[in-house]
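A single protein chain has been removed from this complex, and every other one stays in its place.
Here is subunit A:
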Amino acid sequence: MATQHSRSAARLMMAPAVILLLGWMLVPLTMTLWFSFRRYLPLRGGDLGWAGFDNFTRFVTSSAFWPSVQTTLVIVGGVLVITIVLGVLLALLLDQPMWGQGIVRILVIAPFFVMPTVSALVWKNMFMDPTNGLLAHLWRLFGADPIAWLSEVPTTSIVMIVSWQWLPFATLILLTAVQSLDREQLEAAEMDGASPLSRFTYIILPHLGRAITIVLLIQTIFLLSIFAEIFVTTGGAFGTRTLTYLIFQRVLESQNVGLGSAGGVYAIILANIVAIFLMRIVGKNLDR
């Protein structure tokens, strides 16, 4: 039984973490909200007064807005589909009995630990470069014309790079889920003559449902804010400007803080919509 004494001690112990996070959330959020209603141009006169909802309407009506939303959706959607489909297959494969399972797992997980700037630069130069990249060598070997990946198919290239980084994460979590599968149930189904496909559809996939949802939500949150991968590859050129990158450019490159902050508010709302679903699942799990 917790006593009154230990309760107040508990509150005291929680205080530093709560206060710090509260400050970290409220202070910048309030400032962003404030700036989003101001005409604020640090290099052209500073804070020039109220702007009403101008920044919000200008942000969504600018010619860069819809393409950036589209790019964001393509990149996030593309990476999600690739990592989840391949992740499920890979998790099932890694779950099979084999020699050297531990080593294979290490090989598969490794990309997750590579810092984003390194993986982006290595892919950009050593693999996707149209003259000296390894993929160009490979293309020439088969007599094809090498592709200038990051200028001809820039969005696809970024999806490839980011998928490589996130496939390990999806695989690892799905593998953890696969391993908690009821073996006896599977074997019983097999004995009853269920084909591998129907075992997958009716037993494995439903079992993985929750893990897939979690991978989906967590990756979405991280993918919505990918930055370094674009920063060092295309710098937002060739139609690879995501919403995050557009806001970054408005705020730091063109120093239009009011406009960028309005974009920031949109990004925060968007992330929160995804977050609500994630929190529901995590919250439900806490009750068990």
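Going forward, contacts are C-beta pairs under 8 Å (C-beta built on N, C-alpha and C of every residue); 3 or more make two chains touch, one makes a residue touch a chain; residues count from 1.
Here is the rule we use: contacts and distances are computed from a predicted model.
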Protein that the absent chain corresponds to, by UniProt name, given "Cytochrome c oxidase subunit 1", "Inner membrane ABC transporter permease protein YcjP", "Cell division ATP-binding protein FtsE" or "Multicomponent Na+:H+ antiporter subunit D": "Inner membrane ABC transporter permease protein YcjP"
Residue in contact with the excluded chain [from A:64, A:147 or A:228]: A:228
Touching the absent chain when the full complex is considered, from A:81, A:106 or A:237: A:106
Residues in subunit A touching the chain absent from view: 2, 6-7, 9-11, 13-14, 16-18, 20-21, 24-25, 27-29, 31-32, 35, 90, 93-94, 96-101, 103-119, 121-127, 132, 134, 137, 140-141, 164, 167-169, 172-173, 176-177, 180, 183, 187, 210-211, 214, 218, 221, 224-225, 227-228, 231-233, 244, 247-248, 251-252, 257, 260-261, 264-265, 267-268, 270-272, 274-275, 278-279, 281-283, 285-287
